[in-house]
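Take a look at this one; I'll ask things after.
Left out: one protein chain. Kept in place: all the others.
Right, chain A next:
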């Protein structure tokens, strides 16, 4: 019996030291944001800190362990996203009367930033989904809101945003997909390019031309999967954002009920831009989360990697580089959070590239999480308004102010 005693005590102690278990095993604990000077909880209300805590926990436990697998195998993590929806992440800024959570843009930014530390690509898709749900919530009539929003908020159904075409990216108002009125249906013809979720999602928010050339001739309709004439191109091979499928969406005499049009004819372009204004902040928030995770990873690497007889963290150049990265991260975070009300652009991706450089050759290997962050957010400089278009908008604003 004496032999059982001490061994049993050790076993029981082992089961109680969950702290050691979790500390040793996974890198997800490294992304919990413990470093105090870049603490993302600074300046938030008590309630926002709680939202952030839930999002961080969800990211660390449900997303981070699978991030690499989702990227390599190009898996669209439907079950995990539905779990996120159960916590209220499916329609964060959608009204509660149709199943949304009814939070503010700032709350949303904080949440996406935290979720991104688990997987940027998946969080970015969740943000696109949120944007679509918001568009129907905001511009739809009662029937449309009640028909589509509850399922989108619970992620029973998934959504895609279809604006870009092979011939119109930045010049979105020049889109060519036509919608001809025939009785009580619009007949859609044309194609959309680079649609996130395309082919796997159920609800498509489509900007199409019902009137004359230019922005005023564009309307917005909701097309459901399974509608005859709705087809998809091949799944694109991308360097990042691999946990969401990207396909061309093709309309061949696709009949969409007029009842599915959001708002009036000719209002589609304005709706699309309004959606993107918020979407852009969400994407920037995702970049912030990635930048934060990368600062953590770079820091941990510097503390561990030894060259020339000491850890890299003793190298003053690298110390300063890390400090600069942290400073830019905090500055970007303040900008994005301020932008949740002011709508501007940011560039936290520069931080990720430097984190990669710090990892040296190791950073290039796919075994390391850093490379996935860099690949996933590279596209953030392009979509939802390229950096160049953002500069256009800002300079126009400055120069026309009088």
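In the analysis below, contacts are C-beta pairs under 8 Å (C-beta built on N, C-alpha and C of every residue); 3 or more make two chains touch, one makes a residue touch a chain; residues count from 1.
By our rule, contacts and distances are computed from a predicted model.
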Complex member absent from the view - protein name from UniProt, among "Queuine tRNA-ribosyltransferase accessory subunit 2", "Dolichol-phosphate mannosyltransferase subunit 3", "Ribosomal RNA-processing protein 40" or "Electron transfer flavoprotein subunit beta": "Electron transfer flavoprotein subunit beta"
Residue of A:63, A:92, A:271 or A:302 in touch with the missing chain, whole complex considered: A:92
Residues in chain A touching the chain absent from view: 4-5, 8-9, 11-12, 15-16, 18-19, 22-23, 29, 32, 34, 36, 46-47, 50-51, 53-54, 57-58, 86-89, 92, 96, 101, 103, 111
